[in-house]
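My questions all concern the structure below.
Of the protein chains in this complex, all but one are displayed in their positions.
Chain lettering (A and B) follows the sequence in which the chains are written, and residue indices restart at 1 in each chain.
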Amino acid sequence: MAFDYQRYIRGGKLPHIWCPGCTYGTVFKSLLRAIDAQKLDRNDIAMVSGIGCASRLPGYVDFNTLHTAHGRALVFATGLKMAKPDKHVLVVSGDGDATAIGGNHFIHACRRNIDMTLLVFNNYTYGMTGGQYSPTTPYGLSASTMPYGNVDFAFDIPSLARGAGATFVARGTAYHVPALDRLIVAAMRHKGFSVVEIMNACPTAFGKRNKFKSPTDLLLWMKESFVPVEAFEKLPPEKTQGKLPMGILHSREGAPEFCEAYFAMVERLKEKEGTGKP
Amino acid sequence: MSRARLLQGNEACAEGALYAGCGFFAGYPITPSTEVAEHMAKKLPKRGGVFLQMEDEIAAMAAVIGGSLAGCKAFTATSGPGFSLKQENLGFAMLTEVPCVVVNVMRGGPSTGVPTGPGQSDIMQCRWGTHGDHPSICLTPAYVQEIFSETVRAFNLSEKYRTPVIVAFDEVVGHMREKIEIPEAGALSVVDRTKPICPPEEYLPYDDSQGDVPPMANFFEGYRYHVTGLNHGPDGFPVNASPRIHTDQLRLLRKVEANRDDIARNVEYRLDDADVAVFAYGICGRSAKAAVDLARAKGIRAGLLRPLTIWPFPEAQVAALSARARAIIVPELSLGQILFEVERCSKGRCRVEGIHRVDGDPIHPAQILARIQEAL
Partner (left out) sequence: MLKGKQQIVEKYEEWETDKVRIRIIPRYCKGCEICVKLCPTQTLGLELFKAKVVDAGKCVACMYCEMRCPDFAISVEKKEAIQ
């Protein structure tokens, strides 16, 4: 039987607002399959977003959903998670939302290793506002605020996340869909801060400006540009030009997790006090 | 039996929060409010509560809103520079109607200003700091005992009206130590948010058909609803270009405006027969009280109107006062901000004069006494 997405989508919300050919819908479906595979209770899931195209995703899902301010999803989510540490907190954020205005919260959430999953929808642009360049726009490409070719330099989000302390770092793409399902499941199952950068296609604000005539051209560019990390590491240096690894790029199990460490301290205090008062 | 303690203002604020049932604090170090955070860092873990020091004040404000949505009574404490950083998320809490408390221990401003000196020049920011039309409740205690009770009241008002409440007191009041009676549990009323009684599938988080303050479900309790900073309909989903936005904005303001008698608290001291009145809050209120006594000792009929609730502004009380007093003197640790509100409400019925001091020291009673005498 075909997968029944309707079980997870709030009634009457489709068709969604994303442009024709925007792959956010594809990633959205992958996310729903990943959540379904874990048999989670919808009451136990919170999805938090900032501002931007990706931030509209929580509006469609039948979970506890919170659409916050630009760049601030992670810290709203930290409040939710600390208040209810046994619940699943999922954060969706665009490349600008997560690494430009939200950059400070991004590195601190990684450092803190708090148990939540951040999906960074990287479409290389600020789509909602019409195609300005972002901290991930490739050097030399065009954007409405870099009309003569981008002369700014891009983050590599997985390296940023790993350097800041995230204990699960992966990269998926909207083309390699079955692999994406597995990555999201692995990220959500990991105890600690999980970051999944998901390469996405924005035909309207990014593709058209950069000679991608159709959404499919963007998807095919993804197909060519991303190589499973195991194969990528075997490639000779000259072959890795213009290519990036995807899959699970870093995973450290058993690292102390922030909520666990905090509430272990609470327990220690309770035993010491012997009061056991809530 | 209440417990007598010698407490610093900032500590009394933390104790007031705990008394009100607060189980969540998120903050960031900043003079002169850090002691609030330090006190919570000691007390909350012992009660199974959440203490979070975040990477900046923006994050602290966001975490407080997240904590409150998950069912905790949550607050943060800061000072001028941090208060400026929190404005966007403060506005988010106002529009999404999430109860929370923001404590602003005011110092000399603007910019880095006088971190260890008192200030009252943030007071308009407590009213209009964030963008857009929005309600504002701001309480202004002047004594350590009042910091305790006003913090409890702040939580109660935020839970009752589903809106953020600001508690603003200056550095002197925040750092001074005074004897305080900590009431026993139950002595002061503690209010919790109204929860929905309808089944989850019928719940509308912003339905105002039963009244201006919709019941609030907590996240993760079966009421899977949507919260967004976009203007939204009764079901919480975004609406744009709809009459609903206008009526909803009016409702947000009405929650405060229509409940002034429940929200407003003022202290009137020897005001009934006063020829010259002083309008002052915080540390200036204490100096003014001393000045009034000094004036009375000299046979001058002076009195003090000291708001405990500066927003919503006590318009009616000031209007009535302006009709019977010859002059209202407004001492402020700023170059005049509340002065404009007093002038607005006096409508020229009496002289309104400000005393302004921003050199890092409080205004002394003698300064106020001198102006009372000149006003005769």
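By definition in this document, contacts are C-beta pairs under 8 Å (C-beta built on N, C-alpha and C of every residue); 3 or more make two chains touch, one makes a residue touch a chain.
Quick caveat, the model's predicted, so the values are computed rather than measured.
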Which residue from B:Lys86, B:His134 or B:Arg224 sits in contact with the chain not drawn here?
-> B:Arg224
Quick one: which of A:Gln132, A:Thr216 or A:Ser251 touches the chain that's been left out?
-> A:Thr216
On subunit A, residues whose C-beta touches the chain left out of the figure | 1-2, 5-6, 10-12, 14-16, 18-26, 28-29, 62, 174-175, 177-178, 203, 214-216, 219
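In this text, only the chains that are shown with their structure count from here on.
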Subunit A-subunit B separation of Cα centroids, rounded to whole Å | 38
Subunit A partner, complex, touching residues on subunit B are 24, 26, 45-48, 50, 52, 54-56, 58-60, 62-72, 74, 88-89, 92, 219-222, 224-230, 237-238
Quick one: which bits of subunit A touch subunit B in the complex? Just the residue numbers, please.
-> 10, 42-44, 46, 48, 51, 58-59, 62-69, 72, 75-84, 87, 104-105, 108, 262, 265-266, 269-270, 273, 277-278
